[in-house]
Each structure stands twice: as structure tokens, then as C-alpha cells.
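Shown here is a partial selection of chains from the complex, left in place.
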Amino acid sequence: MNFASDNVYGVHSQIINALAEVNSGTAPSYANDDYSKKSEEKLSEVFDREVRAFLVTTGTAANGLSLSTITPGYGAILCHTESHIFWDECNSPELFTGGAKIMGLSAPGGKLTPAIIDAKLKTLVRNTHDPKPKGVSITNASELGTVYSPAETQAISDLIRPRGMKLHLDGARFANAVAGLNCSPADLTWKSGVDVMSFGATKNGAMMLEAVVFFDASLAEEFSHRRMRAGQLVSKGRYLGAQMLAYLKDGLWLENARTANGLARELAEGLLRHANIRIPNPMQANEVFAVLPRSLSEKLLASGAKFYGWADDSLAADETLARFVLSFATPAGDVKKFLGLVKELNA
Amino acid sequence: MNFASDNVYGVHSQIINALAEVNSGTAPSYANDDYSKKSEEKLSEVFDREVRAFLVTTGTAANGLSLSTITPGYGAILCHTESHIFWDECNSPELFTGGAKIMGLSAPGGKLTPAIIDAKLKTLVRNTHDPKPKGVSITNASELGTVYSPAETQAISDLIRPRGMKLHLDGARFANAVAGLNCSPADLTWKSGVDVMSFGATKNGAMMLEAVVFFDASLAEEFSHRRMRAGQLVSKGRYLGAQMLAYLKDGLWLENARTANGLARELAEGLLRHANIRIPNPMQANEVFAVLPRSLSEKLLASGAKFYGWADDSLAADETLARFVLSFATPAGDVKKFLGLVKELNA
């Protein structure tokens, strides 16, 4: 019963198989192979417009490189305090942007709002003493398992675009957001004002694969140099291209996300049957954040279930916020088994 | 007949298979899996002493991260003008070191010597106007297909160690050097004064895998932060660990290198049977650099053979320097076929 993260699970069999399928013979190196090229075409199909797409191996690299196209070192990126770029990447955005300020803003449910962003922007007016606000980064699905709707995304874009700022989307769990909202990838991105995104695949079935996808083509212009400089241009590029093609083929990426989201829903519904468990935020993707009695949480962990506690100052001393992440590969039986365990231990 | 590079070939079947073999179930993420941990142990066995080893996805990242441990931004790294860090990585070492100067020195046969390094160091004495020399980086096997012997490596170390400088080894084709010299990995590294190396696997059979291997443990102390910050900590680490374990198992890495080196020797011997073809430098690894009549080179390329021309100011106008790279996966028949073609076209 491992709900620690979606990245503790393996690679989808179709993606593993794809690696073997492209293995024979030669292919041009450094992303000049056909698989890498076709990835861009397929992503254009997925997004229902021409996009520029560059494959990299980690979400950290995808985020940092994305942000490097929208802010110089004297700029600022506004984001949520729970976001990976603020809180989980050991100064990686600072490295790739040349020292830009990553400003974390607190906001309920893991989601920024135009009002919260606007309030911060109103303080950044002391001319050269402040860094220049250059962009906003949102995560969808968010780090707290919630999602931004197209309208919510658009509202943020409407606020910042007139100020010359760009909108970045950290889509480490983008598939889960699309599946959760049942909208189109286009609706949730460029049609709502997103300029550049980190299109995640690793957590949702790939091995090591993310794409930086540009909707604002001007940002992509010299991106191949940025990727090379970052040590993210793999020489045997076909193995990234092949992963992406398999990931997108016949909607595997959304199918995986729907599976994970469905398991999350099942888990959430089971937990909510207990009067002393609550789920504070809307559950819209593949993560369940539940407030449990601390004693119950400890017993569950002691029984071998794996999940993480999350810091939350608003809780009572005998409560804990637990995060459960579901994967396409989580055994369906594990959810049932875990709910049984909760029932048993929640005396 | 593709001799363009060793990275145009695929992944060794045992390594592809290893990915599938570790695919089931869960594994701790972010390099906390058993495969990643065992990689370090196995590399310690390979090098016949305890080493610290960190897996990354590209040689560019391995080099830049290695150098970041030996120089601050106000320092300088001395290397050959043909070296990847000077010439092929689009300012990546500058990114990871925070702006250190990568100083390329010309030297025959792609190899630095103590005399050439010393001459440069003698000019870097203008106190704070010059960057502080912090290290030397050598490539073994070199970019011109030659190798540094243990004695040659030691001589460089002997020059720089008393000056507080460190020695980095770019081992993108380290296996080919070890196989070519028929010495031990230990002899060619820490026993000869190497402090940190980029241990290459991709070109020699892996998919996307290099290791930063530290012989000077003090340099490794906070390296895990550096790797994370560089976007090189893959979340599903088992797929790097599994590649490395398969690469090292039963000496596959040296076997692959011997195969490639053998093909290179065969090609070289065949070419040298022609009076109008010469090989200027010792041929000691898996690359053949041959001077051909320009017309012959053009005919070979027109016939579909793939290889690169190399800049060389010392040649006559009707000559060209051609680079042929051999891989463990180069079909043996291709070398014979190519030699036949040379015979046919070299009228």
C-alpha cells in the first residue's frame, strides 16, 4: 500500500516496450531523430495547434528552463508557496534563470488567484529596489490535489498579460488535471492564456520524460541552446522521443490519468465515510489530502502503509494532514485494503 | 555504414532488458532505490576502492557538475581546445560553475602535457586580474582518439596538485581508454591523481547514463544538492541504477569497448594499406582520425558512408581529416564494406 508518490511506481508497459522497439539500427543523435521530431507533431495534435516542444529528463529541468525564457536574473516569478519551483527544487529555478527571485504567495487550496497576485504586484513598485515581475507560475493539478479551471487560468492571464508578464504552467500532473476537469488540453493552456508549460510524463507512466511546450513561439526561439547548456540534450534522443510517442499514443496519457484519478476518488469516498476524517479542499486529480486523527495516521504508518504527512499550521494538535498519491499503477486492491485498514484501526 | 558517432547506435540488449526487469512494483524515488545505491558499490568494486558515485543523464551534466565541485565562478579550468567542455557544450560548464573560465590550450594529438599546462599557469600571475586556476580537465580517451597513460595522467597531477588544483577526467569514452591501454580503472584514475571523473556509459551501450565519480571524497560532500539543483535528480531513479548495474555486470562495459576498439583497429589497418591515407596520431581507442585525399572523402560521403570532417589547419588544400567512430554495435560487416568502398573509389 504505497501512496507516497506517483513516482514510486514504474513505467507503463507500452512505454517500456517502445524503448525496445526503437533500439535497432542507427538514429541521428542530439534530438535530430525522427521520434523526437514526431513528438513535437504529436504534441501539436494534442494541443490542437502548432506548438514548439522540447524533451528533457526531469520536471525540475523543465520548470527551470521554462522560467528562464520568461525572466532575466533581475526579474521575479510569482507562484504558490506550495509550488515545486518555490519549495522543492533546491534553487534550481535560480540556477537556470540566473538568479531570479521566486516569490511564494500563500493561498488556500494550493491555488493562486488574481486578487492574491495583484496584492503582491502592488508592493513591487519601488523601482529598481524590487525585482521586475516577469511571470506567474501555476501548477495544474496543484500540489494540493486541486485544479485550476480554464476560467481560473484565464483570469490570472488577464491580470498579468497587460503588465507584460508571462504565464507558466507546471504540468507535472497535467494529465490528471485534464482528466479531472474533462476539458481539452487546449482549453486548459493556450486558450486560457498559458505561454509555456512543463508537460509532465514521468509521474504518469513514463520513465524519465517531460516536455517544455511553448504556445508563445517567440519564447522558444533559442531554446535549443538553453536545453543544451542545461545538460538536458540527451545524445540518444530517440529514447525520449519513443517514450513521448508511446505516452500520447491512443490517449494512453489520459487513460492513465483517469485510472489514477478514479482510484483517488475511491479512496477519498472511502475516507469520508468516517466522521473523524475530512478532506479540506476539492479533490480533483490523483492526490487526496485528508485530515486524520494523528493517532490513526500513526497506526496506519505503523501497519506499513506509505504516505506523507504535510505541514499545516491550521490543524489541531491531535490532527494531521496526510497526502495520498494514486498512480495508474497503484493496485486497485491496495485502495480497498487500505480502506479496510482504516476501518479496523479507526476505533 | 555509419561512423558519425558512437551515439548514433542503440542500447545494448542487456541494458534494455534490465529496464524491463526492474519495472514492477514500487521503489523509493529520487535515487533512494536499491539499484542506485548498488551502483555506487559496484563502481567502488570497479575502481578497487571506495568511491562516491552519482548518476546523471548526460555527459554535459556530468562534466559541468564535476567542475562545479573544483572551481568557483572566479576560477579557471585548463583543458584542451578539442575538449567537450571547451568546445561542444554551449557554455554549460560556465552555467554549472557560476561563470568560471574554461581555458582551451592547443596541444598535439588532443592531449595536454605538463609543459603546456605549466606555460599557461606562468601567465596567470597578475593577481586578481586573472581568474584563479583551480583545475585541469583531461579527456580519456581524448577527442582525437588518443589516450593518456597512467604515467601521463600522473605527470599532470604532479604538476598541479602542489598548486592546490584538482584533476578532472572527462571519461565519456573511458571504457575505450581502459580497454586500449589494458590497464585497470584504478591505474588510470585515482592511482594517477584523478580527483573526480565523468564516467561515461551512454556512448558505450547505455541509454542515457553517466556517473560523476569522486575519488576525493571531500568534493562529494554536498554533491547531492548540486545534482538536484541541476535538474539531474531523476525521480524514478531505479532506471538509471538498473542501466549502470547492467553496464558493469560481468564486465559488459569493457567487452563493449574492446569490440569497438577492435573494429577501429581493423578500420585503421585497412586504411593504412593505402599510400595516400595516413593516421597522424596513435590510434588507441574507438576513433580513427585519418587524413584522406579530399576527393576520396567526398566520394565516400556521396556513396552514403557517414563520418565527419574535422578542422585541421595543418593539412594541404586537397586533404581532409576524417573522423570515424566505432561502436560496440557497429556491424562488423560495415567496416569490411567500407574498406572495400575505399579500395574501389581510391583510384
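All chains are identified by letter, namely A and B, in their written order; residue positions are counted from 1 within each chain.
Keep in mind that, in the parts below, a residue touches a chain if its C-beta (ideal position, glycine included) is under 8 Å from a C-beta of that chain, and two chains touch if they have at least 3 such contacts.
As the structure is a prediction and not an experimental result, all values here were calculated from the model.
Sequence-identical chains make up the whole complex; the displayed set comprises 2, and the total in this structure is 4 copies.
Everything that follows uses one rule, which is that only the chains that are shown with their structure count from here on.
Centre-to-centre separation between chain A and chain B, using Cα means, comes to 35 Å.
Looking at the complex, you find that chain B touches chain A at residues 2, 4-5, 7-11, 13, 16, 19-20, 22-30, 56-62, 64-65, 89-92, 95-96, 202-203, 207-208, 225, 228-236, 238-240.
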